[in-house]
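Got a structure for you, written out below as structure tokens; questions coming shortly.
Removed: one protein chain of the complex. Kept in place: all other protein chains.
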Amino acid sequence: MVHAQSALEADAAETALSTADLTQMYRTMRLITSTGEHAVGEVKAGRLKSAFYPVRGLEGACAAMGVAMLTEDQLVSNYRSLGDALAKGASLRSIVAEIYGRADGTSKGKGGAMHIHDQSVGFVTSTGVVGSGIPIAAGLGLAAQLDGAARAVVSVFGDGTTSIGAYHESMNLASLWNLPMVFVCQNNQWAEHTPIAEYAASTDLAARAEAYAMPSLAVDGFDPIATAQQLRTALGRARNGGGPTFVEIKTYRLTGHSGSSDYSYMPTDELAAATERDPAPTFRRWLLDEGVLDEQALAEVDKEVIAEVEDAFAFAQDSPQPAASERYTDVFADEKVVSAL
Amino acid sequence: MVHAQSALEADAAETALSTADLTQMYRTMRLITSTGEHAVGEVKAGRLKSAFYPVRGLEGACAAMGVAMLTEDQLVSNYRSLGDALAKGASLRSIVAEIYGRADGTSKGKGGAMHIHDQSVGFVTSTGVVGSGIPIAAGLGLAAQLDGAARAVVSVFGDGTTSIGAYHESMNLASLWNLPMVFVCQNNQWAEHTPIAEYAASTDLAARAEAYAMPSLAVDGFDPIATAQQLRTALGRARNGGGPTFVEIKTYRLTGHSGSSDYSYMPTDELAAATERDPAPTFRRWLLDEGVLDEQALAEVDKEVIAEVEDAFAFAQDSPQPAASERYTDVFADEKVVSAL
Amino acid sequence: MTTTAESTTTTSQDETTRMTMAVAMNSALDLALDGDEKVILLGEDIADPAGGVLKVTRGLSSKYGTGRVRATPISETAIIGTAIGAALAGYRPVAEIMFMDFMGVCLDQITNHAAKLRYMSGGHSTIPITIRTTVGEQRFGAQHSQSLEAWFMHTPGIKVVMPSTAIEAKGLLASCVADDDPCLFIENVRLAFSQKQEVPVGDYRIPLGEADVKRPGADLSVITYGPAVHTALATAETLADEGIDLEVVDLRTLIPLDMASVMDSVAKTRKAIVLHDATTFCGPGAEIAARITEELFGKLDAPVKRLGAGYHPAPYAPSGLSYLPTSDELADTARELLGY
Partner (left out) sequence: MTTTAESTTTTSQDETTRMTMAVAMNSALDLALDGDEKVILLGEDIADPAGGVLKVTRGLSSKYGTGRVRATPISETAIIGTAIGAALAGYRPVAEIMFMDFMGVCLDQITNHAAKLRYMSGGHSTIPITIRTTVGEQRFGAQHSQSLEAWFMHTPGIKVVMPSTAIEAKGLLASCVADDDPCLFIENVRLAFSQKQEVPVGDYRIPLGEADVKRPGADLSVITYGPAVHTALATAETLADEGIDLEVVDLRTLIPLDMASVMDSVAKTRKAIVLHDATTFCGPGAEIAARITEELFGKLDAPVKRLGAGYHPAPYAPSGLSYLPTSDELADTARELLGY
């Protein structure tokens, strides 16, 4: 296992974060929190009939991924994809429109909140079946390898996902074929209502990658800088033919599993401790304390984010529903196949 | 990981093999080789239209399991189950009759060579889909645990099977629930035409069990005594509430994948080296050399085995085909469900 | 065939109480756990405090312990496989797969093992497992919305049950758990909380394989099951105003399939529509329609029509695109057949 510290030291120069990187990270975190809160508010108000999965607690992990990935890198996510999508640079307007099921959504409104994608920025696809995106990411990795391209593919999934067969098969394959991939496990400590210790025989998820002879490391997801640096290292290795890395990002889920679900079962002390480290506000304080950005610059970002989110929701709400004729299109490339049935 | 040597030392007294054990092991090995050779001969002669999977090379591994398991212990095997079935004490006549698809077979002839079972001796079931028997074995383990019974459940599978999702899910579950199980991986170095290094990112299969915090060990399957002792230790631990163990039995496939298949692709030096250690004859020499049994006693066993195998094939060939009325029985408990459809 | 008024029950008690479908199923599981120590429950998040996605198992792990009511890792193959293994050792496991769409993750265990083991062992193996699963909703999108019962009907060796009301959910689930064959019991997100009824509090069973005439009628038979039963009943009310008298036959179980009741109904009305939430193409209705036309050849007044989900993945609900057959479509089709 590659230990976090040593991996970091090895590439300190390459992984250093610029002020622009740090600003972008803060912006992304705020964007994720704010968009998520708006969406949950809409669901709770009954104006949005969607199963929306918030990413509260993962803002830092996602933002770090955003600065670590290059535009040409590709990413496959799951139902909890809002943070990954925004970090990768997918259009906020299209994402929100998709959550509303509107014609201007990423999937013309036909996919929905669990099926966001934006191929133009390498946010290739996201899936609603636990673990199912991992072998698909491996296929993108294979394509990158066959293309001889210096691009990496990131597969994002949760801690609970490491229990399913698809994860195992893909880890073995990626290591065996030395695919240019980074397996990013967003460990928020919960799989729906079940805490990690109740479903994993071994909770050291990073160590489990050894079974596939895959280098791995665990990083504190509430430390977005360390996270970004580790991801840069892993992505760099993937792009340079060094093969896959498993990165466990340790965070905590700051809400219930889904937008509207109860979370009274989460131990209050654990939740309170994690909330103390709430990524966006914590990072904001750090940026101020370290003098990276001053209050005015941060307030400017805050204002822009709020405006952008409000614009996106307004855009989505104004966007038309897909035309009834859309019902039978996009089943096959050629619409006539369906009509002939 | 529990290392073989230390595990063995810990229980030396309990795992010691008696002369009766050693005799039984030799008998089982000869029975497996001889039955398999008869069956392959019948397939090659075109008299038996069956996909029969020989166990040449695994005789020692199976025989060891036979003496290590108690009658009340249960076993789930796969398509290559002849050795496991005979070791567990399943009726040879019924097995051979099943291979011939006859009414006196273990499954009345309806299951076939891949679907041997004998619940009466704890050879619970065998499956034809790679990896699919492992979760079923976990269910038997769960039942043993819920019963509060001191019985262990063995899941037998090949090296190639460690690539599939069902294996992963079951390993995690068994360790998490501390099930009274032994995972026996018969590593014959091949998955059909593919050597282990071409499909496994890490070929140290025993070490891979660490991902599930499961004790594991590797043992030389051409050393049936060491194998039996290690299995006894692992089974004892399972029966005593110590949870599951992964045991990799390292052997080599001395034939092609199936009864009639070509194996010219196997490196001749590897195959020759393994054949030098052919379990039954090697063990026979050892028994003689060590003075455990004399030539006369061994010849007696050889004679009995040949007679038993000839009897079983004659029995099978004389056994009638199932009655045509059997076609629609055993689909459901109540035959009327099918007839009403 | 039974009618709702005189539903067959093998055991019943006088006391009833108003229950949702979710609570009725909870009651069936509670009684099964109480009455037979070999009954165990397996599934993701089924233990308290979660009590399952639809809360169907709420309270049961607290009452019977997490030994018998077991929350599992996200491992559908292991869930079903473990249920099969425990069944081979004499247990009656009830395994939950959160959504029917996830069946593809563990289908091998169901179709190659649970459904075949009795046959492949010449009757020596009995797999008395019940697999509970849920048909989702379009608001979760295309990977959480499918009615896949046709896959299982096409797979000999497994019974398939899909109730439409709270009382039947209880009675049929109890029968599944007690049944010696593998049973797939299909619940529905929409119905779980919307269907409320007086349901017997005590042990109550409805035999598998008996259709129920939910509404007698003279003009046209609607053969249906599950949530579509309510579409049919609503349509029947609408059409009654136009003087069209629909008979609504609720199959309740798809395997065993009570074709005798279907034939009785269609022999009487001479017109039939098969209605379900599954995709029409190659769906359960194809079998039923083919059978009706074959057995009543020359005796029908109109072709048998089928209405089901369209030939496309489920569009996301807020998009407003249709997927499931509607009451309007059913009414139009009924009017069309009456015009023959």
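Annotations for the structure displayed:
The letters A, B and C name the chains in turn, as written, and every chain counts its residues from 1.
By our rule, a contact is a pair of C-beta atoms (placed from the backbone, for glycine too) under 8 Å apart; a residue touches a chain by one contact, two chains touch by 3 or more.
For clarity, every value in this text was computed on a predicted model and none was experimentally measured.
Of the chains displayed, those contacted by the omitted chain across the entire assembly are A, B, C. Touch with the chain that is not drawn comes from one residue among A:34, A:77, A:91 or A:132, which is A:132. When the full complex is taken into account, the listed residue touching the unshown chain is A:173, out of A:154, A:173, A:200 or A:305. Checked against the full complex, the one of C:43, C:285 or C:325 touching the unshown chain is C:285. In the complete complex, the residue from B:36, B:60, B:83 or B:101 that touches the missing chain is B:101.
Although one chain is not shown, part of chain C still touches it, namely residues 101-112, 115-116, 119-120, 141-143, 148, 150-151, 153-157, 278-279, 281-287, 289-290, 293-295, 297, 300, 302-306, 310-313, 315. As for the chain not pictured, it touches chain B at residues 48-51, 100-102, 107-115, 127-132, 160-161, 163-166, 191-194, 198-200, 264-265, 321-322, 324, 326-328, 330-331, 338, 341. Interface residues of chain A facing the missing partner chain: 74, 76, 105-112, 115, 117, 119, 124-125, 127-129, 132, 134-144, 146-147, 165-166, 169-170, 172-173, 176-177, 329-333, 337-338, 340-341.
Quick note on the criterion: only the chains that are shown with their structure count from here on.
Separating the CA-averaged centres of chain A and chain C is a span of 37 Å.
Residue positions of chain A touching 2 or more other chains, listed in rising order: 163-166, 199-200.
Contact with two or more other chains is made by residues 72-73, 75, 77 of chain C.
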